[in-house]
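What follows is one structure encoded as structure tokens, with my remarks underneath.
Note that this complex is displayed minus one protein chain, with the remaining chains in position.
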Amino acid sequence: MTRLLKLVAVIAVVAAVAVLFRAWWQRETVQSRDVTPIVATLRTEPESFNRLVTASSAVDVITNLIHAPLVKVDRQTGALMPWLAERWEQVDAGIEAGPEADAEAKASAYQPAYRLHLRPGLRFSDGTPFTSADVVFTFRALYDERVNSALASGLRVDGLPLTVTAENDLTVRVEFPAPYGPGLAMLDPLPILPRHRLEQALAEGRLAEAWAASAPPESIVGLGPFVVSEVRAGESMTFARNPHYFRRDDQGALPRIDRLIVRVVPDQSAEMVQLESGAADLVTSGLRAEDIAAFQTLEQQGRVRLHRVGIGLDPNALWFNLKAGAPPSIDRPWLQRRELRQAISRAVNRQRMIDTVFLGEAEPVITPVTPGHGAWHAADVRPPAHNLAEAGRLLAALGLEDRNGDGIREDANGREARIAILTQRGHTIRERMTSVIQEDLRRAGIAVDVVPLEVGALIARIGSGDYDAVLFGLQSSAADPALNLDFWLPRGAFHFWNPAQPAPATEWEAALASLMDRVARLSDQQERYSAFHRVQRLFAQELPAIYFAAPRVVFATSARIEGIKPAVTMPHVLWMPDTLLVAGR
Amino acid sequence: MGTGLIFTKHEKIRPVPIFIRKLAAGALFVALVSTAALLLARRAPGDYTDTLRAARVSSDTIERERRRLYLDRSLPDLSLIWLSGLARLDLGTSYRFDRPVRSLLVERAPRTFALVGAALVLAFAAGIVWGTSLARGPRLIRAPLSALASLSLAMPSIVVLFALLLVATRTGWLGAGDQSIVIPLLGIAALVVPAAAALARMHAQALDEALVQPWAIASAARGVPQRQLVWKRGMRVAATRVASIAPLVAANVIGASLLVEVVTGWAGLGRLTLDALVARDVFLVAGCTATVSAAVALLAILSDAVVVLLDPRIAAHEIQPGMISGGAR
Partner (left out) sequence: MARRAGLTLAGLLALLMMLGDRVAPNSAAEQFADRAWAPPMPLRLDGAAVIAHPLRMHDRLGRTFREDTSQRIEIDWFSRGRLIATRASDPEPLLLFGADTLGRDVLARVAGAARWSLGVAVTGSLLAIALGALFGAIAASGSRLVDRLVVASATALATLPIVYIVLTLRAALPLVMAPRDVFIALALLFGIVGWPLTARGVRGILMRERALDYAQAARAAGASRLRLMTVHLLPATSGFLVTQFLILVPGFLLSEVTLSFLGLGFPEPTPSWGTMLQDASNVRVIADAPWMLAPAAAIAVTSLALHLAAGRPLLSGGAPYTPPGSVARGAPSPRSASSRSSR
């Protein structure tokens, strides 16, 4: 009797545990019974499905999955690939300078134009045919002031929009307002939007809300290889094959996989654990240096594949708020002085940072241009040697001296030289870099408060201009600096130390702007390189942002994934998601 | 039942109205706690729309958002909106996730309750076996079991979790199994250890006390086997004590689960609460708090019910008519 009771009790306990775990368990088994979709991870959730409205790396990845541009830049070779446009030719601009104008004036008045031939018979994911009207609509939305598009400034030349007209259903004419070095490569980030879905929202000025992250999945329509099939806020997104996708390879229609799951994993360590255990196939970021050794072992076991793609193009930067009259600079004017930044560049021991944070897997740099940029990189622009004494002299010149012998410098009024550096919480590399900077600056007599913030809060603080200094990184998707004018030009939105200047605020930034203008306009590649080398010299001298180290990018994917075209820029894999496939299927 | 002979019969009690009163008190408790959290989150420096402003959203849209999310209301207004919504189980909208709070809670809370529930069930099972062995097991194992209980009792779950993770990485379990299963299981184990030890101690003590009561000595004299005395009669008395302490143990496990969820990457209520607090997501904060306090209040009521059912000497009206009782008495 008692035995029976005990048995019943044991069974009851086991059953209770089983019931409590059922929901979770079921989900896991459903996933594994399925045809094992590829699982990728993202660190943050995309804020919207419309790249025009929101600029973030997560939105960028999602855009690559569900939308398609007219032309695409090959991230491995830099070559321009036909995409929605199958071919194009340069056509006469139609505006001629007078016969009396000299050659120079002729060249600058010259307005290049292209005729793009769209692929015939393409359909959006909802089956609606794709025509030149969608292209014209996309450009209209892009330049609409109410949309206030984050992409718009990157798709202007000299602040002027491109003129896009439909010649017929399958031909569009794109006119540049001025000569532009990279040419059509400029169109790479622009996803073509469905006019039939968004025209009304645009007319009502609600484009931003139309494809918010909470929009029903079926309302999001694109030309990309996948369609959104399910969104679990804060957790995951499932993408299904777009049956109307246009690309094929010699084995048939692309993409070859039916489903792709993008999981939101805010923590880098958790991301690595998932990759290591096979729970994820692709992760957003490269390997941290401390992971490389372990992943080499895993590679030998045949569980993952390592991709060594070279020196990264997007090193992290430390920059100060250089907006004139920024609140922090009112009682600490030295915060905006060039000498401070030069002192920091000398006080921080780059080699120690590389050895500690990157375990040796990085190159010292001083500008955002790294050896990974190839010919664009000016080899003569090198960071200064670590020199605490020189840093001390520069700081003393700013009036910062240790007046009370506590090891921390004070300004003339006896105020401590104290800087708050904001950085991204949970981003191990950035957190550790900030700690190294903090320690090295302490040795130089500057107190640093590290303020780790969630990425959203950090971007908010940068946007509001309420900060002393920030350690953060921006991702650049292309080596050609003319595609990154938003960063280089003082009027750009990502000229982050002092963004969106109506006119260059300083003399050197005016010089920067005119040099970058040459980089953007010239068509002779050698001249473009040499102009950009001058930009780097100027940058290293003025140091609006201080760069320390550019890591060598190593990333890993699960061994079962094939069809990868690894790129040095992020997203390393998902820039080209349609060729992915699972080995042996 | 046989125990009727031993216990003096009490007048018939009417537990139902008292439990209704307790439910009402519980509801009041949930309302008060969640409103307090709501107001705290609203008064906290920073505001959700700061992020919008930085994202270059037009000021019109921000104003509209503020209206839609009730950010333009005064604190008393906000409390009323929250309370009237709570009564209808309409918990408002989360700013950060741009979704109804209720749907978020429905998604995340079961994950936490699965973690905590599994841990509690296992802790009770282990605690009763452990406690019985402590009180009546062979002398040889009693001393080590008792030392182990003292040690486990003092170990916070987070420490146990790190110890388990260390063992798992050293032995290679982690590489072997699917980590999305192994790591949450380690999390449960980490929650079980201190809770089971506490319950074991409690159970052992109650059992010891019960078995020197006159009825137990009399039963033993009558020839009721020791085994039956411990497992059947003693258990009943001891279980009453353990049931009454349950809400306290549960509160501890829920508290410990916060960090366990974060470390194991378990997307439950803990992570959600943290996100909500940091994002100043006022309604989500209140929703999470309401869920936790409701769970705690329900457990307290449940534990009272079990106590009354198990021990007829304690009439329902003896249980404090306060919001909670159980271990806090």
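First chain written, first letter: the chains are A and B, and each begins at residue 1.
Heads up, the rule we're going with is that a residue touches a chain if its C-beta (ideal position, glycine included) is under 8 Å from a C-beta of that chain, and two chains touch if they have at least 3 such contacts.
Quantities reported herein were computed from a predicted structural model and do not represent experimental measurements.
Interface note: of B:V249, B:A267, B:L284 or B:V308, the residue touching the hidden chain in the full complex is B:V249. Residue in contact with the omitted chain (choice from A:L80, A:V136, A:A212 or A:A294): A:A294. Of the candidate positions A:I261, A:V365 or A:L453, contact with the unshown chain belongs to A:L453. For the options A:T36, A:N148, A:T165 or A:S269, the residue in contact with the chain missing from this view is A:S269.
Considering the full assembly, A:R352 is the residue among A:R87, A:R352, A:R382 or A:R403 that touches the omitted chain. When the missing chain is restored to the complex, the residue among B:I18, B:A41, B:A267 or B:V308 that touches it is B:A41. Those residues of chain A that touch the chain absent from the view are 269, 272-273, 276, 288-294, 349, 352, 355-357, 359-361, 425, 428, 431-432, 434-436, 438-439, 442, 449-453, 457.
Touching residues on chain B toward the chain that is not drawn are 29, 33, 37, 40-41, 43-46, 135-136, 150-151, 153-159, 162-163, 165-166, 169-170, 174, 194, 198, 201-202, 204-206, 208-209, 211-213, 220, 226, 237, 240-241, 244-245, 247-249, 251-252, 254-256, 258-259, 262-263, 273-274, 277-278, 285, 289, 292-293, 296-297, 300, 311, 313-314, 320, 322-329.
The rule we apply is simple: only the chains that are shown with their structure count from here on.
Averaging Cα coordinates per chain places chain A and chain B 43 Å apart. The touching residues of chain A, when paired with chain B in their complex, are 2, 13, 16-17, 20-21, 23-24, 28, 47, 54, 146, 148, 150, 208, 212-214, 232-235, 265, 267, 270, 273-274, 276-279, 454, 456-457, 459-464. For chain B in complex with chain A, the residues that touch the partner chain are 50-51, 53-58, 61, 97-99, 104, 107, 110-111, 113-114, 117-118, 121-122, 125, 174-175, 178-181, 183-184, 227-228, 231-232, 265, 267, 272, 275, 278-279.
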